[in-house]
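One protein chain omitted, others in place.
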Amino acid sequence: MSLDSIRERWWKIVFESDTPAGKAFDVLLLVAIVLSVLTVFLESIVRLEIKYGAYFHTLEWIFTALFTIEYLLRLWLARKPLRYATSFFGIVDLLAVLPTYISLILPGTHYLLTIRVLRVIRVFRVFKLVDHLKESRIILEALRASRMKITVFLTAVLLLVVFIGSLLYVVEAGSNSGFDSIPRSMYWAIVTLTTVGYGDISPATPLGQFLAAVVMVLGYAIIAVPTGIVSVAMSQATHQATTTRVCTHCMAEDHRDSAEFCYHCGTRLPDRGN
Amino acid sequence: MSLDSIRERWWKIVFESDTPAGKAFDVLLLVAIVLSVLTVFLESIVRLEIKYGAYFHTLEWIFTALFTIEYLLRLWLARKPLRYATSFFGIVDLLAVLPTYISLILPGTHYLLTIRVLRVIRVFRVFKLVDHLKESRIILEALRASRMKITVFLTAVLLLVVFIGSLLYVVEAGSNSGFDSIPRSMYWAIVTLTTVGYGDISPATPLGQFLAAVVMVLGYAIIAVPTGIVSVAMSQATHQATTTRVCTHCMAEDHRDSAEFCYHCGTRLPDRGN
Amino acid sequence: MSLDSIRERWWKIVFESDTPAGKAFDVLLLVAIVLSVLTVFLESIVRLEIKYGAYFHTLEWIFTALFTIEYLLRLWLARKPLRYATSFFGIVDLLAVLPTYISLILPGTHYLLTIRVLRVIRVFRVFKLVDHLKESRIILEALRASRMKITVFLTAVLLLVVFIGSLLYVVEAGSNSGFDSIPRSMYWAIVTLTTVGYGDISPATPLGQFLAAVVMVLGYAIIAVPTGIVSVAMSQATHQATTTRVCTHCMAEDHRDSAEFCYHCGTRLPDRGN
Partner (left out) sequence: MSLDSIRERWWKIVFESDTPAGKAFDVLLLVAIVLSVLTVFLESIVRLEIKYGAYFHTLEWIFTALFTIEYLLRLWLARKPLRYATSFFGIVDLLAVLPTYISLILPGTHYLLTIRVLRVIRVFRVFKLVDHLKESRIILEALRASRMKITVFLTAVLLLVVFIGSLLYVVEAGSNSGFDSIPRSMYWAIVTLTTVGYGDISPATPLGQFLAAVVMVLGYAIIAVPTGIVSVAMSQATHQATTTRVCTHCMAEDHRDSAEFCYHCGTRLPDRGN
């Protein structure tokens, strides 16, 4: 068996997922990614880090070793290694292992290690299958179609936030209720307009509370806008995804997928194309 | 009157609800379920438990006795007692009485008793009637049709939460504002993205507040996605809401309200009754 | 001028609003209602009550006198005084003046006086005009059409709240975070599911926070259901309210109100009926 046919076989396993071996590789990779991200999660809990820190570090090195082997394998298999190394996923694959090695040289860079969370992006590598699903296509299509409208809407919201923020800053000045700068007031305006409402900052003066009430009702009303935009786009994307058979006799539309005869005039419907 | 005809009559009363006696049984059962659940609610309030604990325990045993009789009745009436005992509702019926008996043997298992709240599921037994209503059919149909899209959407939200959580954990580190581990940060991210906004954790640094504002606007925008998905599905489910007419020629069912010819064999459909 | 014609003229002024005098009466009544409700609002602010209490009481008696005169006038004008007195608005009109008189006899009934706020209902009397507006008709039509679906949805939400409330009560028991009874836990479940999120009660244990996150995402997803229901109903109600002219030649629909020719084949459209 030649080296080339071995490369060819491994290529099918590592980069594709049509063969059983390729599917198994993808599933194993998915499990490893999820477990390594969970390890980062648990490591960030101080109480657990103190108790089980040693285990976490061992696990971390095991995952790093696995991902390093995988990275070198991909580099070797790729027809154009440089293009792979500089591609989006090539960089993500490198970022998945680099932080652990850097921590050997610079021991203090604790927060740099959270870059390891970026490994989650690698999940998308496995989800390339999902990408082809009709469902995600329709959602993405709807979002793409409403891209411009959402941008216009968010710009209008931003300008509104600047006004409301400045207004409340002036109104609540001196009441010691947290509106101590315009940026903070704008933060409050966003918290309120989006109906999140933490309560870490809330108006204390009657006028401030009145204006806040107006802002809330406004936020309540304008949430209808993005919803309307996406609903319409979703409706169109869904409609374009359904069959569009028309009765040859009476021109009735909206036939079911399973229909063989027109529900309006009873004429036999044309065969489906696919 | 033979035992068989008595069983037949009781079967009609206990398992069906077409006869007046069957309806009366269902209504009584509903009342008993609701009252027994309310008793559990009141019992959980310490102040009331101290005062009226004895009454609650008496009531509890009365309901347990009633439900035990009902359970034995169902076991006796069921054509295949074992199949009933292992069915979903069979287990729920058993869980409705078991905790009270266990409390005799293991007196300390206070929290085990909250399993009694599961009795609420038994309400669905009575609602089997409602199940046939056109309204709940349309809602369920819409949810079923958008199942896949909602899953894709929630997966995307989950990945977003992982990123935002990790990011805020790094940004807010050392500011003592509650972001002390990645899982807690992710909890905060969900609280914010869904616009719940408790305020038990909220960013204290300017950069953290800026990122929080971005997350809120994001959450405000993406709530449009599930709404759009369900609206479209609801629209289609409503549009395709079907009558109970059956084709006289090929027995095909599920014709639309507006259909005049059978979609399966092209025969003219009978006129609508109303 | 006979008494009957005076009654007739006053009837037109007080009960109808087609004449200029009738309109003026309605506007004056609206102003009086709004001002009297505002007085109740201001009276409830302790600081203002102490300072301007005397003025408020004077105003209160002026409004009571006005509404009493109006009530007697209506009693006198009504063709069937008893039917008016026992009608919905008759009772509301009486409730608008009674509390002030009762306060003479029972001086301590401070909170009884807030019944005066019910005067706001009287605003609807003036809004009977608005009632005929196409807009409110469409909204009410949509709500009426989705009545059953909303009920089914709210029942499902209620059962969900019972489960979540009981679950969190067990999980958060002993963590002193406010989940000290099932009803309080259910209150928290509603606060969270509806994305209100006060933060007066919020889970403290990791498991509790995890479950809370699940509840939030659930609430985020199911808000799409009522929105979808009402959107569809609103769409149908709006569609039924628009003109339904059809081109006599090519059967194209959806012509604009102002269109005179078919946009599809150029044939002159039929005249509008109204």
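Read from first to last, the chains carry the letters A, B and C; within each, the first residue is number 1.
The rule is short, and it goes like this: a residue touches a chain if its C-beta (ideal position, glycine included) is under 8 Å from a C-beta of that chain, and two chains touch if they have at least 3 such contacts.
What you are looking at is a predicted structure, and each value in this text was computed from that prediction instead of being measured.
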Touching the left-out chain: which of A:L29, A:I115, A:V196 or A:L269? A:V196
Please pick, from C:S17, C:S166 or C:T195, the residue that touches the omitted chain in the full complex. C:T195
Quick one: say which of A:L98, A:V232 or A:C265 touches the chain that got left out. A:V232
Missing-chain contact, candidates A:I6, A:L28, A:A65 or A:V152, resolves to A:V152
Against the hidden chain, chain B presents residues 195-199, 227, 231
Missing-partner contacts on chain C, residue numbers: 37, 40-41, 44-46, 111, 114, 117, 120, 123, 130, 133, 135-136, 138-139, 142-143, 150, 154, 157, 183-184, 186-187, 190-191, 193-200, 223, 226-227, 229-231, 233-235, 238, 254-256, 258-268
Per the touch rule stated above, chain A touches the missing chain via residues 148-149, 151-153, 159, 162-163, 166, 169-170, 173, 180-183, 186, 192, 195-199, 202, 206, 209-210, 212-213, 216-217, 219-221, 223-225, 227-229, 231-232, 235-236
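Assume only the chains that are shown with their structure count from here on.
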Nearest whole angstrom, what separates the Cα centre of chain A from the Cα centre of chain B? 29
Separation of mean Cα positions, chain C and chain A [Å, integer]: 40
Touching two or more other chains, which residues of chain A qualify? 195-199, 227, 231
